[in-house]
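Heads up, one of the protein chains got dropped from this complex, but the rest are sitting where they should.
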Amino acid sequence: MSDDKQKVTSTDEFIKGLWRDNPVFVQVLGMCPTLAVSNTAENALAMGLATAFVLLMSNILVSLLRNFVPKQVRIASYILIIATFVTVTDYAIQAISVELHKSLGAFISLIVVNCLILSRAEAFASKNTIGKSILDALGMGLGFTLALFCLGAVREILGNGSIFNMPIFSEGFQSWIVMILPAGGFFTLALWLLIINALQTRKAKS
Amino acid sequence: MLKKTLDISSSPHIYKGRSTNEIMKNVVWALLPVVFFSVYSFGLNALLVIATATFASVLTEHVLCRLSKKETTIGDYSAVITGLLLGLTLPPSFPLWMAFIGGIIGIALGKYIFGGLGYNVFNPALVARAVLQAAFPVAITTWHPAFLTDRFSSIASSVFTLPFMEPKFDVISGATPLSAFKFDGVTTSTAELAFGQVSGSAGETCAVIIILGGIYLIARNMMNWRIPAAVLLSAFVLSGILYSINSELYPSPWFMLFSGGLMLGAVFMATDMVSSPITPIGLWIYGGIIGILTIVIRVWGGLSEGVMYSILLANAISPHIDSIIKNRVYGTKRKIKTA
Amino acid sequence: MALFNLHKNTFKHGIHPPESKDETNGLPIRQFPFAPVIILPMAQHIGAPSQIVVREGQEVQRGQLLAKANGYVSVPMHAPVSGKVRKIANVPTISGKMSTGIYIEAFPFSTQEVLEGNPIDPDTATPEEILQGIQDAGIVGLGGAAFPTHVKLKVPEGKTCETLIINGVECEPYLTTDHRVMLEQEDDIFTGIKYLLKATGAKKAIIGIEANKQDAADHLVQNIPKGLPVSVQVLPVKYPQGAEKMLITSILGKEIPSGKLPIEAGAVVVNVATTAEIGRLLPHGRGIQERVITITGPGVKKKGNYLIPVGTPLRYVLEQVGVDEDISEVYMGGPMMGMAVSNLDISIVKGTSGILVFTKKDVNRSTTIYPCIKCGACVDACPILLNPSKLGILAKFEAYNEMASDFNLMDCFECGSCTYVCPSHIPLVQYFRQAKRIVRKREADKKEKAHA
Amino acid sequence: MSEASNIEMQNPASSKKMLLAMVSIGVISAFLIVMSFELTLPRVQRLKAEALEKAIFEVLPGTVRTEAFGVNADGNLFEIAEGDKPETVIYVGYDKNEKLVGYAVEGAGQGYADIIRVLYGYDPKEQKLIGFQVLESKETPGLGDKIGKDEEFLNNFKALDVSVSEDGKLLNKVITVKHGEKQNSWEIDGITGATISSRAIGNIIGTSTEEVVPILYEQSKNEPTVNN
Partner (left out) sequence: MNTESLGSIFLNAALVNNFVLAYFLGICPFLGVSGKMETATKMGGAVMFVMLISSMSAYGIHAFLVSIDAPFLQLISYIVVIASTVQLVEMFIKKISPVLFKSLGIFLPLITTNCAILGVALFQTSKGYGFLESVVYSLGAGAGFMLALVLIAGIREQMNFAEVPNISKGTALTLFIAGILSLCFMGFAGLGS
């Protein structure tokens, strides 16, 4: 991964998560929430931002404490830190909107086991300064949000004929219910991967 | 003087002279009577739906071959079979645009991504139908009544629904024998079922014609008789046991055999060679799974029909069957592979 | 009863290719003329090539020893014709490799009398003497394998041979050599059996014959000499019943464990033509100089069963029988396991049981190979119950080790049944042949490494 | 903190530093969690209560104030004390004149995909159900989830007969029938294509009303005692 490369500019730290090392499309991390709550654009966005928030906060804390925490207990302490911020987020979302909390369900709690966060904590924040860690978290978090939104938008548009609950087709549109079903989640992500694969092959050729 | 150069080839030098192409072609022949009956009972609607699904499949196959810069494989008839089978499993008044999408999905998702003919894990037609079922559950469960008097002169308005629009169904549907039984406890006589006097998917209604097609293929040794035998036998036995336990609650085994898509599935879909196991014992197990799952889903599940899901699940299990059930190789002890 | 037997007296699976034997099975064996030059490769059998004992320019008499056996798994070579050794040089063989060989210019007006050696009396000779005699006569399996017969007959210590099986199955389509031999050389066959029983210590001999040669079976049954423990068993027609393993299963109902020899089932299998040759040569101490070959196929004008001197060039043979203009393929052996000939300059060898000539329109091979659709036809055909479909797919992806370890590749004896039935026209046998070669090479390399 | 000690137990070889690190992280965590919990709690509770009230107002039109009661084993309502979690909760709705509008009852049962939770409003004077709402369901979108959206289906619950007989039992159990075949006022007209889900609703309401409605009917006769 690019983490090991020397002299990476700070914009690079930020940009890489958005596209080149996109956590979902390229690293295939954090699949569970990606698929589970991307049935509407709104859910996807909320989930993405919640994850990004937890990622940011835990990256900050992990980076701050990186010289303080002994190696043997580092994973345990990361999990502890992440779980804390997830709980905080959980309550925050509940306080914002009960409806949203209901539709995201247990998947907010499950951010804890999102491999993306743990892997950033372990692979990046624990080795880098707080500034870099913040940039990394922002990039990865936004990349994750972007990917989720890509999925959620497609699924909502086809599956419900709307985007952010606003109908975008004329009356009588036949929604493709499969898209908001679990199978649709798998298919949509697979299709995005196909597109990215195709783009990359074309790039490699030229 | 004898010429100097000879062609060389590796043994054997003689061949049975049968081709995959020919087998596929014969499956199409065997399907044609089913198509004819479907058109006869459901009229122009069925004809349009089946033709659209077939056209879409063949077109997709051709386009995908072109895109991947290969020679087109539409000549091997497998896309035709996929399209026909898909069309036959759709309700006769199904909107054409949905049937068209089904054809695309069947070939693209059911076959192409796996590497084309020979590598598809699932029966492509059923993959397409499963996606359609999940995508358009209302349209795909709205059944058109059979033998309407104007079936050759008029076309249901739902058939020509504009693409991406929700269809409006003009006739309140005729229930299939299975849904009639499941939700209203009404049974249909076996004779009516066998001769297709009921409503249902375009090609599933007339059991007799399907069986005849199957017998033709089996007689020409182009289909493995064990699969339909195992499917029908296991379904019959399980539903027979249930019937003997409580004949009020459970329908007769004959009803189970002849209703819904079981016959069409057992004869034409479960027998898809690519997605079924290869050893005789494996085939019996595979067929048994389909038969039993079908009855389980019909009796205890939320759906009135389970053939499609049973076959797809059995397709998913079939690689395992093949890796566990192997022929005992000559001169060796049977290997029990504990996977 | 016949029907009952049909089901019992055979092996599992197998195929039924068209027999195509009608055109030649009624034609008696005829002597073939001597070619002006006979070319005799030294590598005609499995094992070490024979070691030449004559020099260029030397005159030889028919039946004279030309080359001696080079070790245990090897046989000597005798002059098929009286003539002069023109040169000793490399000669082409069917596999495409060159082998040392002897060119003999035949004396056109010689009587071609055959030289006699030390006769071996079947009644007094010891088993060892008989085996030695068989080796000295240069006898190899005439069914096609060309494996030195004396090696095969040697019963390993600790094993006993209960049954001697005489293979008169001739399951390959087109070939009628064994058929004619059984009809015309019954005395030689029975004499041969006498030698073989003695050599192997078997209590009885069973001649296995497929039902399409009922006349041969009847003929043999009528002529069994008194006191000779021989019986004839008629088997249903099925390819590849002539393979040792299949024949033993058909006759004895036993299977040979994978990788083992027929002796595991207490049996030794000898081809009927080989048996006849033993019975003809040993009483006179002669060496093998000629053999019966079926020359047939759609491209041949004078089809028939001919007694042809070993070493006769193929081109000469075809010129004598006359072939169509547009011949495209010539096979040595049967159509199922025989090899295609690339070069007409090769010669007839001891293992040649037939010569098939196909014209362009007879070769019904399809050029399009479809993907495997797992129809299972090959699985139902494979006589050793392999899964050629899976093996074929694995071969395509070069998973050779997996083929050998999980799917019994090495048990395949390349009978070609799978390829024959495959509707997708996948050249399965070719794949397997190659895979076997690679696996063997890998094994050998591994051994070498272990030794080093 | 229990977590900290838990981790510590598995690492018997851990030094003081590890312990210190874990404990301090634990303390930070505890602080953050408790703080956010305390901060959000009032708002969360208010939002939840509002959501529930909204639902109750919907199934009991005209209600402005509700009270929650539990049902005990004898079939009597009792006030829910702090920390009590009765099996069945009944919400009593009053209008602006403090007169009883009806009872809102929660029911639940297996649907097509998962458990469906519903709330229905019962009017004891009319002996009818007068409102219905799906609180929670995972029914198939576009199909099974019509139970919460389909106008025609929801109309069933505007006046669904749940009359109680002389002997204190429901006269007719509520049941879902096939679409278009509703004949009696206690039948629910099903949804085509969502047969299972609409039947599940019939079952949930049927079972729940059978149990609760007779009790509530009795209670409503001596309403003043309830309204304390």
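Residue numbering begins at 1 within each chain, and the chains themselves are lettered A, B, C and D in the order written.
The rule is simple: a contact is a pair of C-beta atoms (placed from the backbone, for glycine too) under 8 Å apart; a residue touches a chain by one contact, two chains touch by 3 or more.
Just so it is clear, the structure is predicted and the values come from calculations on it, not from any experiment.
K.L.:
Counting contacts across the entire complex, name the shown chains the missing chain touches.
P.N.:
A, B, C, D
K.L.:
Which residue from B:L96, B:V131 or B:L257 sits in contact with the chain not drawn here?
P.N.:
Going through B:L96, B:V131 or B:L257 one by one, B:V131 is the residue touching the chain not shown.
K.L.:
So one chain is hidden, and I want to know which residue out of B:A270, B:M308 or B:I325 touches that hidden chain in the complete assembly.
P.N.:
B:M308
K.L.:
In the whole complex, not just what's shown, which of B:G83, B:G116, B:P177 or B:G213 touches the removed chain?
P.N.:
Spelled out, the listed residue whose C-beta touches the missing chain is B:G116.
K.L.:
Considering the whole complex, not just the chains shown, which residues of subunit C touch the missing one?
P.N.:
371, 393-394, 396-397, 399
K.L.:
Spell out, residue by residue, where the missing chain touches subunit A.
P.N.:
28-33, 35-36, 76, 79-80, 83-84, 86-87, 90-91, 106, 109-110, 112-115, 118, 178, 181-187, 189-190, 193-194, 197-198, 201
K.L.:
At which residues does subunit D meet the chain that is not included here?
P.N.:
Interface residues of subunit D facing the absent chain: 2-3, 6-7, 9-10, 29, 33-34, 36-37, 87-88, 106, 108-115, 140, 196, 200.
Quick note on the criterion: only the chains that are shown with their structure count from here on.
K.L.:
Let me have the rounded angstrom distance from the C-alpha centre of subunit A over to the C-alpha centre of subunit C, please.
P.N.:
70
K.L.:
Can you give the whole-Å distance between the Cα centres of subunit A and subunit B?
P.N.:
40
K.L.:
Hunt down the residues of subunit D that sit against at least two other chains at once, touch-wise.
P.N.:
140, 142-143
K.L.:
Could you tell me which residues belong to subunit C and also touch two or more other chains?
P.N.:
In subunit C, no residue touches at least two other chains, as defined above.
K.L.:
Can you check the complex and tell me which residues of subunit A touch subunit B?
P.N.:
Residues in contact with subunit B: 169, 172-174, 176-179, 181, 183-184, 187.
K.L.:
What residues on subunit A touch subunit D, complex-wise?
P.N.:
For this pair, the touching residues of subunit A are 61, 65, 68-70, 72-73, 76-77, 80-81, 83-85, 87-88, 91-92, 94-95, 97-99, 102, 159-160, 175, 177, 180-181.
K.L.:
Within their complex, state which residues of subunit C touch subunit B.
P.N.:
Per the stated touch rule, the residues are 12, 15, 17-18, 173, 245, 249, 255-260, 315, 318-319, 323, 327-331, 335-344, 356, 358, 363-366, 368, 370-376, 379, 383-387, 389-390, 408, 411, 414, 416-417, 419-421, 423-425, 427, 429-430, 433.
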